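Apart from one protein chain that is not included, each protein chain of the complex appears where it belongs.
Chain nomenclature is as follows: A, B and C, assigned in order of appearance, with residue numbering initiated at 1 for each chain independently.
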Amino acid sequence: MTLRNTLKLGLAAVALMTAGSAVAQLRAFVGATIIDGNGGKPISNGVILIDGKKIKAVGASNRVSVPQEAERIDVAGKYIMPGIMDANVHLVPWPSWTYIEFLARYENAFESIVEEGAQIALKHGVTTVFDSMGPIDALIPVRDRINRGETPGARMYVAGDIVGFRAVFTTPESIASASKAFQKRINDRFELNGGPDLLDKNPEQVYTEMRKYAQQVDFVKIGVTGDGGPVNSEIGQGNVLRFSPEQLRAMVRAVHDEGKIIQTHTGSAESLRISLEVGFDMGQHCTMTGRTRMPDSTIQLMLKNGYFCGTQWNTISPEEEAIVRANRFTATEADNGTEGTHFSLENEVRVIKAGVPILVSTDAGTIDPDVAKDFPNGAPGGLGGSNGLIGEAEFTNMQGMRQRGMTSMQIIQAATSNIARAYKVIDQVGTLEAGKMADLLVLDADPVADIDNMRKIAMVVKEGQTVNREALPLKPVLTSLEAMNPGPIRRK
Amino acid sequence: MTLRNTLKLGLAAVALMTAGSAVAQLRAFVGATIIDGNGGKPISNGVILIDGKKIKAVGASNRVSVPQEAERIDVAGKYIMPGIMDANVHLVPWPSWTYIEFLARYENAFESIVEEGAQIALKHGVTTVFDSMGPIDALIPVRDRINRGETPGARMYVAGDIVGFRAVFTTPESIASASKAFQKRINDRFELNGGPDLLDKNPEQVYTEMRKYAQQVDFVKIGVTGDGGPVNSEIGQGNVLRFSPEQLRAMVRAVHDEGKIIQTHTGSAESLRISLEVGFDMGQHCTMTGRTRMPDSTIQLMLKNGYFCGTQWNTISPEEEAIVRANRFTATEADNGTEGTHFSLENEVRVIKAGVPILVSTDAGTIDPDVAKDFPNGAPGGLGGSNGLIGEAEFTNMQGMRQRGMTSMQIIQAATSNIARAYKVIDQVGTLEAGKMADLLVLDADPVADIDNMRKIAMVVKEGQTVNREALPLKPVLTSLEAMNPGPIRRK
Amino acid sequence: MTLRNTLKLGLAAVALMTAGSAVAQLRAFVGATIIDGNGGKPISNGVILIDGKKIKAVGASNRVSVPQEAERIDVAGKYIMPGIMDANVHLVPWPSWTYIEFLARYENAFESIVEEGAQIALKHGVTTVFDSMGPIDALIPVRDRINRGETPGARMYVAGDIVGFRAVFTTPESIASASKAFQKRINDRFELNGGPDLLDKNPEQVYTEMRKYAQQVDFVKIGVTGDGGPVNSEIGQGNVLRFSPEQLRAMVRAVHDEGKIIQTHTGSAESLRISLEVGFDMGQHCTMTGRTRMPDSTIQLMLKNGYFCGTQWNTISPEEEAIVRANRFTATEADNGTEGTHFSLENEVRVIKAGVPILVSTDAGTIDPDVAKDFPNGAPGGLGGSNGLIGEAEFTNMQGMRQRGMTSMQIIQAATSNIARAYKVIDQVGTLEAGKMADLLVLDADPVADIDNMRKIAMVVKEGQTVNREALPLKPVLTSLEAMNPGPIRRK
Partner (left out) sequence: MTLRNTLKLGLAAVALMTAGSAVAQLRAFVGATIIDGNGGKPISNGVILIDGKKIKAVGASNRVSVPQEAERIDVAGKYIMPGIMDANVHLVPWPSWTYIEFLARYENAFESIVEEGAQIALKHGVTTVFDSMGPIDALIPVRDRINRGETPGARMYVAGDIVGFRAVFTTPESIASASKAFQKRINDRFELNGGPDLLDKNPEQVYTEMRKYAQQVDFVKIGVTGDGGPVNSEIGQGNVLRFSPEQLRAMVRAVHDEGKIIQTHTGSAESLRISLEVGFDMGQHCTMTGRTRMPDSTIQLMLKNGYFCGTQWNTISPEEEAIVRANRFTATEADNGTEGTHFSLENEVRVIKAGVPILVSTDAGTIDPDVAKDFPNGAPGGLGGSNGLIGEAEFTNMQGMRQRGMTSMQIIQAATSNIARAYKVIDQVGTLEAGKMADLLVLDADPVADIDNMRKIAMVVKEGQTVNREALPLKPVLTSLEAMNPGPIRRK
């Protein structure tokens, strides 16, 4: 880090703290249309009264009185909704971590990268994120600093490894291109005690390991299948089960016994069904059933279990949109395609229509600028859109929801209250209601009229405080000029 | 094939047919010690009376009378046991099929190779083999020709694919080194409708597919896990489940509904347990539990279910033999070895002691002479021993059983009646009893005194007829001079 | 080979022999327009009188008298030119030989493949070919059988290896996918004593080795550079010199001392210059100078030395043709392209304009049908055109010459007399003149009017005998139904 950067950081931090201490205890946002995240009719000319970090009252201006001592913020003509949530991010960014250069260069800077990502999210109105894969030794400290108010950033919940995965150094090429010591060190940081060794344990051992594992994290994600497309493609393991149902049941029980939620990574219809049967709470990319149409019974089970569906939906082409509108899906299992794109789209429309609760879920993070040049069209698989950039991918994801037939109000819920319910934090965040965290997104235009208006951000409020969006990220790492223009730095 | 070979084949075939037609309807082997395969005390000075293909009577010479018209064969001083069986062979030989050159050179000669293998087996006293993976379009026709007496050879039972496996062209290197058309053609021959596409099917679909599949074959083998060591080694998938228990149950039900037996390929303790719970009849390399000790409950379940264990045991070193004798296994799960060798050995001794029925089971076949040079110490994994050569590997396997503490009589049962019972063909073969096929191995020395005496073959009788061992294989392919010394053949 | 094929072959052979013996000693082709290959004005209403294998007289019908006893063939309205020659073929076809499957399947059938290729060539009017790389143990015997009249086919001249090359098994992938024994056997057949070991020899040793080498072959080709594009592409060695000038001089001297011609494989301007300076007689793909424009001095040296240029020119796009017509080549060395396409085109036009003698030269051969499916747009590099199919690629090559500005008459010379002169066989073939071999191509339309009329073949005459074109190839291998539809052949 250069001196200039250090200074910038110092000054920004000072500014932040000052701003913080200057904030009034009571603040009232007055005159906006309020969309509370519960899906009901918006409140015109509303008032949101904030007491410290929390919401004290929400309602029409004729029903909520603003105390004299409150700071009064006039937001007439604006729209207020809950801060956006993202049910699936990778703040140590994937696919950057599949490049050795990224791992080596930033091995000692993962924390800074996580912090940067959480701040970019916040800058774009994303006030809460759920990190479902990454090294917890970098994620947890940043989560805690943000929670203690030592640094700004989206509120973080952390899962650590996708349990059962070897995260990195999985190809012969990467294994040949780095030292064994480095590979072990990196693999260990991603895997903790949740790596592929678990595959060999019996259910009892798995239960024991998973209780220990769950104690370290906020929620748990299991690699029910492998990754990378179906097994008869060249390298995919996406339809190969990794654990037995008994192992999975042991995991569900262990995580629930620790009072946390447990979610899936699945890549086939069969793995999805099993996940539902053994009692998972929610699933990522829940409509990815490979070359098999999702059975109706699976959708029924989702509804019965109150299963939440993370989406990872990208935008679709006009041709695909026409298929959706006409509800004319023609894929058959005999097509035998390697990617099952058409089944995915059909599945997606079906879960929406069935009323399965949908979640904004993106795989987003920052991205190494060098690596980004190799993915001009976004991350492999195109998940989450827009290169998987956090603060951008969420909007792409919502655009994809609109294209698949969701109403704006449904999408707003998918971005707020649904996620809070899925992660069992609805008592704290996800809607604009008295007693909840004052995470507000103030918009210049109506997101119900056009979901894309959510990008027209006037103000972001987190825990009652207005975010100094211009200052974020405080200390750019992957978005720094240095990372953008890497090369030898000549000392003076 | 050269003219000389053609002539040799023709003459041999003639000799065989002549010999066949000259054989008496009734034949009596008189004076030998008879070990009937049931594990009981041998019969001294015994008589085996054969009527056509079958045994008419067995007993001490003072209890079985030999009709006047019977051909009387004096075998005083000899020992007679049932023909050896091998519970697991690959007549299209593995690992040769992992070399592109083998596949290309012999693509149109798989039948001849299968026939050659079946004849080499028979020559060495192996009268029945169970082929658990290979292209059925080559295996079935040879099986039928042997059964119809059109060509000599070990009696064959055929499974086709290991269901769920991509058999060949699984590495980036091999995929890069052959045309796509050729790869597809070969993959298709091995996979039929039992390839990796099944992973994507739901249990109902799997049931339907497996009934169709089972109709084509004699028994079925399922790839419950992948192959090649644990997943945290560089390429292994040996502890990764491929199917859900529901899919496996559907398979078991489908195969049983077709009246056939179903067996496993497993590579982990968890996959073995599931296989037992869903009702598999038997398992290959049943003691391969990776980096986890086999639980006692699994052994109990084997005993309760009457599960049969294929072994694939190689010989062990003197040091390992000492460990077995002292019953001092020191491996712990913390060792975290990649191969779990010590757990295997411990598991092996434990299943023997528990009384689980053990089977001679080898992975053997012939081998491409060029490929053999790359495996001077036998097949990868060292299974079955002696380069995995059929007619040789069986004896190595039995030697390994002896080293692990089995008695000669137990080993003889493992090579005969146990296998017949496992495959539910005990009404026809596997013991020397009236009504059964007259498959006899006449030995010059006592196999009970030393199991290695089984190599001292005086005579092989299959279905009542003495095998012309010198003539086998009739038409050498992989064991031909041409294959041994390949190169351009100049036309005259 | 099926019986049907055998019969077909037998009958065809009989037909051929019969036809041969029935041919008159004296034959006169009367009435056609004669293009004698020397580039002069065609002779209208001409007569070619053949005596046995050779031409006895050529001229206008009023100047050549046809003896009474001569068989008189009326070809009024037709056009006669010398049989086409191809200065560079691979009868064991490249790129098929880069696929392990091809090598393994046909290891013992290379002779048959060579014969097939020579016959397909002849069928399409190509009466002489020069094979510049392939296993001589397969090429020489076929050459000799054709020369002895035992089988039909284009007249063959054989070089063996591209000296200094490791021909096959050069990639990590192929090395990993076949047995070491097989690799050695195949490498040895291609390399003889002309493989990469020569790189380590001093000039004196090289001279000795090359004299021995030259004795075995008809001409010699040296790998002056490696293959596969410039070295800063991923795998290329195309601009890397393999031999020192002294080694090259030793080679030139050795080959000339054996009375044979020596030619180059070059991939850079520098290697081309050196080749000219050390005295090579001719060069293949002589305009391939990589990312450097060919210097004028090099063209001057070509002219001074009487160097002949093999072309390997494919057809070009309309855009490229426009560039040629406008003579507006804009490539600069700063472009730094990896392929140097534009320099090639500019070089090509420049050597034509300078008057360097140009040769039809294609890299053609047959092609394994499976392999062909992986090259829908022809061989890698697109050399010679039309998938590099012999009997087709020659016409594509000539089409490319036309597009680059050569006249029809120049192209006809490039396909006939130039090649004969380059290979120093002009005393025997290459023109229609008394005393030369009677290799005639009788066409239905005028090739001078349109070079593509050369495809309108009425008759092919080789050494005085009319070729039974319908019967060729006598015994299809790569063009057989069996190769086209490979798979298991069920025995009856």
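Here are a few things to note about the model shown:
Keep this in mind: contacts are C-beta pairs under 8 Å (C-beta built on N, C-alpha and C of every residue); 3 or more make two chains touch, one makes a residue touch a chain.
These numbers were taken from a predicted model, which means no experiment stands behind them.
Remark: the absent chain touches shown chains A, C in the intact complex.
Set against the missing chain, the residues C:291, C:350 or C:404 yield one that touches it, C:291. For the options C:54, C:201, C:256 or C:469, the residue in contact with the chain missing from this view is C:201.
From the set C:33, C:247 or C:264, the residue in touch with the chain omitted from the display is C:247, counting the whole complex.
In the complete assembly, the contact with the undisplayed chain comes from A:108, out of A:68, A:108, A:317 or A:330.
Interface residues of chain C facing the missing partner chain: 166, 172, 175, 195-197, 199-203, 205, 226, 230-232, 234-235, 237, 239-247, 268-271, 273-274, 290-292, 295, 333, 336.
Of the residues in chain A, those that touch the hidden partner chain are 99-105, 107-108, 110-111, 135, 137-138, 141, 171-174, 176-182, 185, 189, 368-371, 373-374, 486-491.
One rule holds in what follows: only the chains that are shown with their structure count from here on.
In terms of which chains touch, the assembly is arranged as an unbranched chain of neighbours. Centroids of chain B and chain C (each the mean of its C-alpha atoms) stand 53 Å apart. For the pair chain A and chain C, the distance between C-alpha centroids works out to 63 Å. Along chain C, no residue makes contact with two or more other chains.
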